[in-house]
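Of the protein chains in this complex, all but one are displayed in their positions.
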Amino acid sequence: MFELLNSHYNYFAVMLLLGIGLYMLIESKNLVKKVIGMNIFQTGIFLFFITLAFRAGGNPPIIKEGGGPYVSPLPHVLILTAIVVGVSLTAVALALIIRIYTEYGTLDEDKLKQLYYD
Amino acid sequence: MTESLRPILAILVSTVAIPVILSLKRRPNVREGVTLTVAFAKFAIIASMVPGVLSGTQYEFALGQFATGIELAFSVDPLGLLFGLLASLLWIVTSFYSIGYMRGLDEHAQTRYFASFAASLASAVGVAFASNLLTLFVCYELLTVSTYPLVTHDETDEARAAGRKYLAYTFGGGVAVLGGTVLVFVLAGTTAFTPGGLEGLATADPTLARAAFALLAAGFGVKAALMPMHSWLPDAMVAPTPVSGLLHAVAVVKSGVFGIARVVLDVYGPVTMEQLGVALPLAAIAAFTLLTASIIALRQDNLKRRLAYSTISQLSYIVLGLALLKEDALTGGLLHIPAHAFMKLTLFFCAGAIHVETHTDDISDMAGIGKRMPLTMAAFAVAAAGMAGIPLVAGFVSKWYLVIGALSLDGGLIFAAALLVSGVLNIAYFWPIVYQAYFESPEGHDEKPLLEGPLGGRDEVRADGGDGHESGNTDDDSDEGEVPNTEHVDHLGKHREDHEHHGGPPAGGWDDRGWRGGESTWFMLGPILTAATLSLLLGTVPYTAVFLRIVDTIVSNLPGVMA
Amino acid sequence: MIEQLPVLLVVLPIIGGAIPLAASLVSDRAGWPVATLTLIGQAVLAGLLAWTVSTSGTVSYAVGGFAAPYGIELVVDGLSGAVALLVAVVSLGVLAYARQAGPHSGPFYGLYLLLVAGLTGMTVTGDVFNLYVFLEITGLAAYGLVASGRDASAAVAALKYLIIGTVGASLYLLGIGYLLAATGTLNMADLATKLGEMAAYDSTLVLTAFGLMVGGLTVKVALFPLHTWQPDAYANAPDTVSAFISALVSTVSAYALARLLFSVFTVEFLTAVPVARWALVGLACVSIIAGSALAVSQDSVQRMLAYSSVSQFGLVVAGFAIATPLAVVGATVHLLGHAVMKGGLFAATGVIERETGATTVNGYAGMGSRVPLPAFSFAVLSLAMVGVPPAVGFVGKWYIVLGAVNAENWPVVAVLLASTLLTLAYFARLVERLYFAEATIHSEPDEVPVTDGSGQAVSFGMIAVVVIAAALAVALTAAVPELQAMLEDTLPPLLNQ
Amino acid sequence: MSSDERTGLYVESTIIMTTVRVVAPFVLTFALFVMFHGADSPGGGFQGGVIAGSVVMMLAFAYGIDAAREWLDVRVVASLASGGVLTFAAIGLGTILLGGNFLEYHLYEQFISHAIAYGIELVELGIGGIVASVAIGLFFLLAAGFGHAVDAPEDES
Partner (left out) sequence: MTLSLIEAVLLVFVLGCAIGAAVLRDVLASLMAFAAYSLGISIIWVMLEAPDVGLTEAAVGAGIMTILFILALANTVRPQENGLFESISVRTVVLVGAFVVVMIATVPSLPAIGAEGAANPVVSGEVTQHYIDNAYADTEVHNAVTAVLAAYRGFDTLGEAVVVFSAGVAALTVLRQEVFA
């Protein structure tokens, strides 16, 4: 088990981050905290990709003469895109939250449910 | 096989009429004119194919292959012609009657009514001319949809409940048919009707083949009102009487029977049926239904409900005839399709005429009504006699063949006995109506309970119009209770709020209207007498009336029939 | 130029989507004309593309000239060609509806076109990560469109949609991570070969990837029990948006699921790992039944329609998961047919609400005579959805059932057949009320509380959309043989196995 | 109602104003450097765009959001965003017109040497424009909150 932890530590962190994010998405009553949870969930996945790209003793993939070995640039590109997607989603979510607050006067999920189903 | 436009034309002619009828909402006379024109045209097209079909021509029209297994094609073979000719002939009669009936009652939504009627006929002829199981299914479903507005026509709670029940039962049956069709297609690789059965089915996995047969029989059995899937039919009697007459004695229920006939004759074929051993269970169900329904019919005081149970019983004659797989039984069963149609239509028309003229729906209120409506009741008597199998009327010929066929089967004695007992029961539930109409008077009838005596055997049925539910719920059919006060719900209550006594003779007894047709309009009397005459014709000169010739052609073309 | 069609199909709506924002500085009514022009072009291109595919087979396109698997490949076969055409035509149709129904702002039409771009991108791409990017464009645009209505509840529904949708998309992304870990590639065709060779089908990595990606997409498809975002979103969005997203968003997600099954994991995977197939079929069957049960218990017509989608997509996914050639054709037919029918139904509810104020099942009583044309179309579409032949709803079901029978999967056959009755259960009561009940709403629409706010008048275009949808629901049956031929020609590894 | 009053974000401070005035040009330069130098070192249009956007945010913190909003014309923001997307698309479509595939940069070699590198830079610039303007736009939007659109012109039908 320790062996596994030693060689796969980042992946354990990934799964824990996914768990924390999911917990916040389900359990946080405040909508802003839900969005924070969403971001933690996503960064967990980013960590998964970047860890995959890593190779022991590798350099950043800026190609020079005799610069190798390099880590894989592919997951980096994917995650750059995914980060952008994440911030875009967050921005829209926050805009929605501002509107919800202006219209209902609360960000509490339970209170909102009552108002919403009236 | 002859490529011909005539099959599709017969279907399209009433389809095209639908938008025309809908657009003539404000001009009822033109609208009815269109209906009649189309009805005649449709009959003419179909009748024009009779000589050809009798001489062995098969008219064909294929719409094309729409997908794997979905081939829409129509062809006119003798069996299809039998049903198509019947439906289109009776549409003419019914159209006249509808005009009299709907106007007589000043009904609402008449445009929708006539449009739905045209759609129903298009689908019914589609069912008749379908040349494979899938096309048959398509038209069968469309028939359900297009008759639904007719069943729910009254827009009362009872009508909606009946409509819901109708949809649930018939679509449930449709699903079973679909399942069976898929299985047949997978097993045999085709669903095209072949006299004597599909080859692929004979060699297929017997369990699957039996399952497919069970699904198909059950699915078509819903519309054929085989027990225990019959209970939508009495409830659907809430519809206007012409609807009950044509659709629930002719087109809808007969499409179910017709479906079973197609399955038995052209999908499985007698030989495969025999091998699979599925014929006997079907025959047993039919025999059970025809006896039970007759007994229940005895107990109905509402005339239309009694006719409905009579229908259930008579349809099973046909199914029984098909299931026995004997030449004579098949002839009898198939001939009973038109025979029953003519007779039952007469009976329904009579019930409707009584309803329109006197607002009477209950048999117990009809004592002495022969004075008020002599011609109507005479027609009623003729048709009732035919139902019971009295010679000279259509029912005799078909039942004769049926009994002969049953007797020629090993162990068929029990089926023959069931047929004969049912015939006796028929007399038991029709004769009192005729008897009290002519030989009793409103004042006197209370002293002589309706069904007293050895034939009916039930003295708890009182004749005061309030029987049935209060006194007779001990062995009532279970679905009776679902629709309370059925005897009074017939769509009359809504339009005649002042009509408090629910029919029955006026205070001074029935008027005497004589025998010259003063009892009603000729729009109604004409169709009644026509239908009665047709049943007499079929009973006296069956060959000249074409139908027996068609039936003979069907049976003689069928390989594997045991003489 | 023909060979450039796949990429043009994506870039055109992107360009169109970028214009209204700038144009709104000049005129505040520029959105609609720009969107219309763009989508007419889009429909022409999509039609050309579908025609090309049906005549000369699969079109594949290397963006930037970089060959797959190094660059991104766009692949248009019969399946994606049909879906791309559907997207173009339906979005153009809904636009005719939107002209009067609104919303009218410039950004709305920008977003509308971006949603078209996202959907088209998801359809034509041959790369699993590229699919994720377009999935998110679709998502972002859909969240924004749902919230574009005046109702406050629309924002709540949109946020719920956003959160659940993001979790779904993220799971899909994580699944890509597992696939990448197993094979090191992202191209679908390359993955399909490498999955058999480099990683065994039943290895943990592949199974996890399958579970995560399929799970993520079923959130977007809204299968039970992951459907919870969907009724709120459909019911609270403006009519235009309800009609649009109900017709297309789940549809394209279901397409993506099919693409994943057939082009990435392949039928061999489903055969090698039966548990994966049965899990998917089981989920679909549960969805069929639960969706119908929930639909029956709804009072609001739009929510009922939304739950109906849960059930109908169960049918589609079941067809794809059974994965016999016939079942796949059936699922595709039902996928396309459902889009037309459901979009038409939502458009009809919009028209009926504007004309009469009726939104609930009971409120629909007696509307058959007050709004004859929309009500009749509604009835036709309902019956088509039930699967009354010869409507397209029947054809799809027929094929799927045939496929299930061929696979000798009797419980599924039973569920599929029962789905007809389940669908009937919720549509029949509505049709019955439309025509055979006393009206409960007699007031003129002005007296009814305005919920959408973008005007109550009904234009010719709106009614035309509803009627055309109803006509298509029947007429599309005639196109089925063509579609079947197209699928059989271009999905060879699957359909000619 | 000014959003500043409502949110209480803005406190005028000479020190901050002066600092920002001095720092802003450098940050903007750095942003452009990151944007263009992404080819050879970490960075690119996206990161550069974010940094460029942050310049406006700094100005807003220093001088107040309303002042920043007046200083920066909304038309610039919208055109930059739309323009970025259109630039990107145009570069791609240009190669199609030259007979190649979408985004096949090397086809521009006939007009300019090192066309690939320049093409990539141009794309990065487009992205930078989009990101910066959207970041600024979102900043203004979220700061303004909801409720100013009650009498927006869109609902007149």
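Letters A, B, C and D mark the chains as written, and numbering starts fresh at 1 in each.
One rule holds in what follows: contacts are C-beta pairs under 8 Å (C-beta built on N, C-alpha and C of every residue); 3 or more make two chains touch, one makes a residue touch a chain.
Just so we're clear, the structure is a prediction, and the values are computed from it rather than from any experiment.
Participant: Could you tell me which displayed chains border the chain that was left out of the figure?
Facilitator: A, C, D
Participant: Among C:Pro107, C:Gly282, C:Gly461 or C:Pro481, which one touches the chain that has been omitted from the display?
Facilitator: For the chain that is not drawn, the touching residue is C:Pro107.
Participant: Which candidate, C:Thr36, C:Ser60, C:Thr193 or C:Thr208, sits in contact with the chain we can't see?
Facilitator: Of the listed residues, the one touching the omitted chain is C:Thr208.
Participant: Given the full complex, what residues of chain A touch the hidden partner chain?
Facilitator: 4-13, 15-24, 26-28, 30, 32-33, 35-37, 39-40, 43, 46-47, 50-64, 68-81, 83-92, 94-99, 101-102, 107-108
Participant: Would you write out the residues of chain D that touch the absent chain, in ascending order?
Facilitator: Touching the chain left out of view, chain D contributes residues 7-9, 34, 38-44, 46-47, 50-51, 53-54, 57, 69, 74, 77-78, 81-82, 84-85, 88-89, 92, 102-103, 105, 114, 116-117, 119-120, 123-124, 126-127, 130-131, 133-146, 148-149, 152-154.
Participant: Please give every residue of chain C in contact with the chain that is not shown.
Facilitator: 7, 11, 14, 17-18, 21, 24-25, 28, 63-64, 66, 69-72, 74, 105-108, 110-111, 114, 117-118, 121, 129-130, 133-134, 136-137, 140-141, 143-145, 147-148, 150, 155, 158, 178, 180-186, 198, 203-205, 208
The rule is short, and it goes like this: only the chains that are shown with their structure count from here on.
Participant: Could you compare the number of C-beta pairs in contact for A-D with that for B-C and name the larger?
Facilitator: Spelling it out, more C-beta pairs touch across B-C than across the other pair.
Participant: Give, as an integer number of Å, the spacing between the C-alpha centres of chain D and chain B.
Facilitator: It comes to 78 Å between the two C-alpha centres.
Participant: Just curious, how far off is chain C from chain B if you go by their C-alpha centres, in Å?
Facilitator: 44
Participant: Any idea how many Å lie between the Cα centroids of chain A and chain B?
Facilitator: 69
Participant: Which residues belonging to chain A are in contact with no fewer than two other chains?
Facilitator: 99, 103, in rising order.
Participant: Could you check chain B for residues that touch two or more other chains and list them?
Facilitator: In chain B, no residue touches at least two other chains, as defined above.
Participant: If every chain is a node and every touching pair an edge, decide which shape results: line, ring, star, complete or other.
Facilitator: Topology of the interface graph: other, matching no listed pattern.
Participant: Within their complex, state which residues of chain C touch chain D.
Facilitator: Going by the criterion above, the answer is residues 4, 7-8, 11, 14-15, 17-19, 21-22, 24-25, 28, 61-65, 100, 102-105, 108, 150, 453-455, 457.
Participant: Within their complex, state which residues of chain C touch chain B.
Facilitator: Those in contact with chain B are residues 326, 329, 333, 383, 386, 388-390, 394-395, 398-399, 401-402, 405-406, 413, 417-418, 420-421, 424, 428-429, 432, 435-438, 477-478, 480-481, 484.
Participant: So in the complex, the part of chain A that touches chain C is made up of which residues?
Facilitator: Per the touch definition, chain A meets chain C at residues 18, 22, 25, 31, 34-35, 38, 41-42, 45, 48-49, 52, 74-75, 78, 81-82, 85, 88-89, 92-93, 96-97, 99-100, 103-104, 112, 116.
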